[in-house]
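Complex shown without one protein chain; remaining protein chains in place.
Our next item is subunit A:
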Amino acid sequence: MSIIILLLITGVGLGALYFLVASGLSLIYGLMGVLNFAHGSFLTIAGFIGWEVGRRVGDGTWSGLLIGMLVGVVVGAVVAALTELVFIRPLYNRHIEQVLVTVGLGLASVALFEGIWGTDPIQIRLPGWLGQTTNVLGANIPNDRWLLIGAAVAVLLLIVLFLQRTSYGLVIRAGVENRTMVTALGIDVRRAFTIVFAIGGAAAGLGGVLASVYYGQVSAHQGTSLLIFAFIVTVIGGLGSLTGAAIASVLVAVIQQFANFYGGWGDFAVVLALALVLLFRPTGLMGKVKH
């Protein structure tokens, strides 16, 4: 029983990390029709800069970590917004070129990060509590999972509030459904593009700092490896669906944890789940056919 609880809660923790990356990917695709292969770079640079600032504020302390998280959010948002403004916007309505640009950025940025921070992962120091465990019904749950889950829930609530309560949120929800019609109502949908990139970048930035907490290290390839699972989560959840991304994040991570524990085939199980969804429900769990 304790093993199942352990796998479930650690699975939800990993799912929280996937959600932080996948939420932005899903919103960006839903609104703009762009699969953003540079999304992992937002995560990685935010992870590095968050760590650099955090350790200067207080290495291995809560204040350092919290400042690092805040910096990660800001760096992710700014880098993502600049990416949209400089690279994506000039290619408005040219989706293939937009995707190719993000692929190029994703590859080039990893090389840049390796040039600055080296090719080897850098071990980081964390507040002591995060290295300990909490006993839940006999299962010793690593405390960093609670931080991940809390952060993902907070991000989910904030994004939902933004989408439901603000005028730009309304534009984004409408644009995810039918971007052309939003434009035909006289709305400059490109502003919404920048906002969606910034929101996605902020979530990925937070994910970058928390990924370093999860793995205990920062590395130039962190974003790339997480991006693969985030894409799978996004497709399984339904491209453009935030709720779908949240559900699929947890499902994929829990499946992965159980399959890893019982036979070490977690990655295969995830790909199998993706194949099954594509075969039997190509729009994903919560996805809809777009106009």
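One rule holds in what follows: a residue touches a chain if its C-beta (ideal position, glycine included) is under 8 Å from a C-beta of that chain, and two chains touch if they have at least 3 such contacts; residues count from 1.
Keep this in mind: contacts and distances are computed from a predicted model.
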Identify the UniProt protein name of the omitted chain, choosing among "Asparagine synthase", "Amino acid/amide ABC transporter ATP-binding protein 2, HAAT family", "NADH-quinone oxidoreductase subunit H" or "Spore germination protein".
"Amino acid/amide ABC transporter ATP-binding protein 2, HAAT family"
Among the options A:M1, A:I96, A:A184 or A:L279, the absent chain makes contact with A:A184
Tell me which of A:I5, A:V57 or A:A174 is the one touching the absent chain.
A:A174
Residues of subunit A touching the missing chain are 170-171, 173-174, 177-178, 180-189, 288, 291
